[in-house]
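A single protein chain has been omitted; all remaining protein chains appear in their positions.
Which chain is which? They are A and B, in the order written, and residues in each are numbered from 1.
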Amino acid sequence: MIPLPAAREAARFRSVLLRKSGDAAMTKTNTGNFFEDFRLGQEITHATPRTLTDGDSALYTALYGSRFALNCSDAFAEKIGFPQAPVDDLLVFHTVFGKTVPDISLNAVANLGYAGGVFGAPVFPGDTLSARSQVIGLKENSNRKTGVVYVKTTGSNARGEEVLRYVRWVMVRKRDEAAKAAEEQIPNLPGAVAAAELRNPNGIKIGGYDRTAAGSRHVWEDYAPGERIDHVDGMTIEEAEHQLATRLYQNTARVHFNQHAEAQGRFGKRLVYGGHVISIARSLSFNGLANAFRIAAINGGQHVNPVFAGDTIYAWSEVLERLELPGRRDVGALRLRTVAAKNRACADFPYKGADGKHATEVVLDFDYTALMPRRG
Amino acid sequence: MIPLPAAREAARFRSVLLRKSGDAAMTKTNTGNFFEDFRLGQEITHATPRTLTDGDSALYTALYGSRFALNCSDAFAEKIGFPQAPVDDLLVFHTVFGKTVPDISLNAVANLGYAGGVFGAPVFPGDTLSARSQVIGLKENSNRKTGVVYVKTTGSNARGEEVLRYVRWVMVRKRDEAAKAAEEQIPNLPGAVAAAELRNPNGIKIGGYDRTAAGSRHVWEDYAPGERIDHVDGMTIEEAEHQLATRLYQNTARVHFNQHAEAQGRFGKRLVYGGHVISIARSLSFNGLANAFRIAAINGGQHVNPVFAGDTIYAWSEVLERLELPGRRDVGALRLRTVAAKNRACADFPYKGADGKHATEVVLDFDYTALMPRRG
Partner (left out) sequence: MIPLPAAREAARFRSVLLRKSGDAAMTKTNTGNFFEDFRLGQEITHATPRTLTDGDSALYTALYGSRFALNCSDAFAEKIGFPQAPVDDLLVFHTVFGKTVPDISLNAVANLGYAGGVFGAPVFPGDTLSARSQVIGLKENSNRKTGVVYVKTTGSNARGEEVLRYVRWVMVRKRDEAAKAAEEQIPNLPGAVAAAELRNPNGIKIGGYDRTAAGSRHVWEDYAPGERIDHVDGMTIEEAEHQLATRLYQNTARVHFNQHAEAQGRFGKRLVYGGHVISIARSLSFNGLANAFRIAAINGGQHVNPVFAGDTIYAWSEVLERLELPGRRDVGALRLRTVAAKNRACADFPYKGADGKHATEVVLDFDYTALMPRRG
């Protein structure tokens, strides 16, 4: 681990007002890092370890209505080798992600993408998650006003076991146009996570998997690459809902919470946290993918258009790959693309135009890998 | 139990799009059962067993502000013979009900009524509930477009103990006007649940019941048949609230969540789940019925007018009967009619007009039986 130099530590807590006024009393407010504050190889331990509980899981259910049986039922979970129902994989993702915001993306203009996400040890109520990130890439934009920061983030439980790792890259404002990054580098972004890298099938005993309880008779063998599934339903987002969700994840990005400021901002209104849309899409995907019982990897993801309260989210999925897992005949994995659209049903699978760009109604392009029982 | 024939199982997962396009990839989405898909005597095991936790109870409190001491306080509950505070009876009802929606009422036009509801074993945080239903009646409507489906639903905990049973009947669309039900029958609907059928007084030791903690000095002997109580307060429903509630119950009825689709629908807006209104009315009824500490039976219930976000719910109750419980001098039961109205205070007990029809402001007519301590 590369320790933060003292000067860098100080800068993290330097306030805008301080720079304006020189008032020493103003130094205690975190204004976040700007592009030129990051260094290649820098390691950041994020604040606010968080114990997830039954309460968080109940809220997650109320926010998304998710019905994957593994996360809903201790009895179901026990039958396939878990000590109890684990916390939803995306609640783990949002919790770890949220911790990184005050250090990584408080001054972000855009969250550009995710890659290389691998879920590790399952998380159970009572587990305390903490997060740290390493800066793996830096590239100033030609306008000199912003730059792209690439970070690899790791979430761990209190026993030090990794529960999640992923790479994301964000466009971050510069404090000072004249400043330069000490060293620049664009990292090789990981491609789709290979079957051999998936960690969370370990310990699962699929023999006890109850498809009636899970809500679908369709298993791994029934899905074919190229197959597309419209998840049919739509869910309208309310301001109170996305704010409750985003605060639950302790994500402090201002654009989600402050109508007084956003009224003067880019869109004139609050923006919905992109992860909220991922969770809605995953919940809708139960209708067609009910046995995709665990997310094993996030291969890539992009929020391609903004979402606001009042928007209705629909989703569809395409099976990209059917992956065999090393040494397992009982459980396999599907690599899926789930696409979410706003205010537009997905029966005709909206995606990209002839120009290769996402349609304006498309808001999420999410490439992930989920476990599914095999007929064996 | 009458097993589902394989063809019927397949039909459950057949998609509208499949029928239109013949695309085999489209078969995995559940579009719900239509009237002609049901068979007399058919047994359906519903998906998604659900472990209720402290988190669900906290959300229930936040959604309704319910103050019945038994559900709020472990210490209170222990004094009257419970190992801890049980989950609210209506949270149990909504959870069991929610499981039935994907199989019974996804294509419902109207939820016509409830009857014969009996609460069994108390449910505690950590209990996993699952539900199954039997089709006990079928009757096509003369318009050939819809029919009435009568189901008896049973909710059980992971030890196989029954926690709730009830009958409901719903008007369900036909997929094909030309189709006919294989066999029709209108069941004898149960009347009010008799005192001898009530199950949940067992084990209650009323000696430790603390009326000061419960919030009222009025007990069973103080209520008389014919007595009417205005519950005074009103509660305004927000979209985010009823959506959070209905997702918490994993109730997937589309009309509650999708403004984009409902804008073109019957009302031009989302409909509030009827059970949300039952819970509001029960919570308001604390003011006047604070010692009605447990719901023992649901004798009948009807949602007589639709409720939308923005409506303010008021309620009043009439004591229909004072029931002695076999062998108990310490606890009795009251059979109550609780009526909820929208946007109209209930000081003058709005109910039915001269024509015998419910007033347009009345939204709920709910006949239930609650336990209450006796002076002894």
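Operating definition for what follows: a residue touches a chain if its C-beta (ideal position, glycine included) is under 8 Å from a C-beta of that chain, and two chains touch if they have at least 3 such contacts.
In this text, all values refer to a predicted model and were calculated from it rather than measured experimentally.
Interface note for the absent chain: among A:Lys79, A:Lys152 or A:Arg270, the touching residue is A:Arg270.
Interface with the hidden chain, as seen from chain B, comprises residues 53-59, 61-65, 67, 69, 72-76, 85, 125, 212-218, 222-224, 226-236, 238-241, 244, 287-290, 310, 312, 314, 343, 345, 347.
What chain A contributes to its contact with the hidden chain is residues 9, 13, 17, 25-26, 28-31, 45, 47-51, 53-56, 58-59, 102, 125-126, 128, 130, 158, 238-241, 243-248, 250-252, 254, 257-261, 270.
As a convention for this text, only the chains that are shown with their structure count from here on.
Overlaying the C-alpha trace of chain A on that of chain B calls for a turn of 120°, given as a multiple of 5.
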